[in-house]
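One structure is given below, represented as structure tokens, and several questions about it will come after.
A single protein chain has been removed from this complex, and every other one stays in its place.
On to chain A.
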Amino acid sequence: MRRRDVPGLFDSYTVAPGTFDELFDAAGTPRPHFTRLAGLLGVQSREDFARFQALAERALLNQGVTFSVYSDARGTEKIFPFCLIPRIIAATDWVHVERGLEQRVRALGLFLDDVYGEQRLLAEQPELRQFVLGTKLYQPQLRHVRPPGGVRIHVSGIDLIRDEQGTFRVLEDNLRTPSGVSYVMESRIITKRVIPEVFEQARVRQVDHYPARLAETLRAVSPEAPERSTVVVLTPGPYNSAYFEHTFLARTMGVELVHPADLFVDEEKVFVRTTRGPRRVHVIYRRIDDAFLDPEAFRPDSLLGVRGLMRAYAAGNVALANAPGNGVADDKAVYAFVPDMIRFYLSEEPILAQVPTYVCARAADRTYVLEHLEQLVVKAVDEAGGYGMLMGPQSTREQREEFRQRILAEPRRYVAQPRVELSSCPTWDAGRKQVAPRRVDLRPYILTGPQGPWVLPGGLSRVALREGSYVVNSSQGGGSKDTWVQREVA
């Protein structure tokens, strides 16, 4: 269907059939919260827009807003592909998302407290018990260790998708070291610079106070008084793909960025090596996986990490964000149990929907999965980044047979979900110099201090840049968009 009432940029935009489009309805009319912007953005000619887009990319490159590419020995950095056409979320939709995320994070926090405490829910659900205690993500030595400040999930990024009806559904909980928030803020800066007239009219909620809120959240869990506390960001170093983000967080919070070798532990207290001798550290926002935190506790073979860090943590002398051992709650199999957690710990019904999940360890689920491989997406529970997946509807007979064998051999390792038609959003196709629908997801960021969770009004909209693709991961050719959460009109 051709659009004639909006000239310019969206002229030949056609909503992909069977998909919920974020900005246009099925008839091709801008959704109510997008009407004004469709006018403002729509009058741009494609040539102008191509120039804006190039300006934005150039600015990202000059500022070094990049991620490192592992495969390249010289440590090449690339910008995360960025599309200047924003993804817009209506104020009313956001209220729902915000409440749902707060509820979910509270329940997940209580679940972690329970897992590392009394294990009440595990006693009631033997199946869940098997998932939680049987994974290497569970840290038995942390049982009965209460984290400083009582918080475990200081920072979370909970991936959401929208289905064919436009219903937000949780796809994945990231409770360990979720990345990407720096791109949210950097792309906002670029957007304001490149298309200020459009942005000005858009009534978008701010995101740039995130670093200050994060610093406050981190100081709030310090074992020392906040004003006397030293907070640091711990990075594996410049070769890590998310290094830009680590430097961004340290820089915008005004705290030091440290490498493991900068830290040491003495008498169960953590110190940083400075030009004036050792200085005590109280809070570590660590961007290193559990396994590499402390060679003494986790990987004796590892040269990385800070020896004795876990003893200092267990003694309550240092706060670690996020708490070690959180991985047991964002496991793909445990995901299936989150609605139960919400009911169990909060006595509430879940506000946010999630994707129906078949747990292959259950006999009935397994039978169903094996009979419907062609319609399902099968995921290995311990792999990330879109690896170890079977996309049933697009798979070959051989691939399905391979997964059938894998599931039968190790049912505990697999879950399956019906394929959800991810919503799409108008996206700049640089090759064809035109706007086309591309699938998106959304990663909002939630900070939790002793007072409870707070949701950043915005998030990282990841977009599958290839036509027809559902894969939005940056490691597999995805890009990003600025997410504009609309301010409520008074």
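Here is the rule we use: a contact is a pair of C-beta atoms (placed from the backbone, for glycine too) under 8 Å apart; a residue touches a chain by one contact, two chains touch by 3 or more; residues count from 1.
Rule of thumb we're sticking to: contacts and distances are computed from a predicted model.
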Can you pick, from "Pyruvate:ferredoxin oxidoreductase (PFOR) subunit beta", "Alpha-E domain-containing protein", "3-oxoadipate CoA-transferase" or "Methylenetetrahydrofolate reductase", the UniProt protein name of the chain not displayed? "Alpha-E domain-containing protein"
For the chain not shown, which residue from A:Leu108, A:Ile158, A:Ala250 or A:Ala297 touches it across the whole complex? A:Ala250
Candidate in contact with the missing chain, chosen from A:Ser12, A:Thr92 or A:Thr274: A:Thr274
Of the listed residues A:Pro238, A:Pro356, A:Pro393 or A:Gly452, which contacts the missing chain in the full complex? A:Pro238
Where chain A meets the left-out chain, the residues are 61-64, 233, 238, 243-244, 247, 250-251, 255-259, 261-262, 272-277
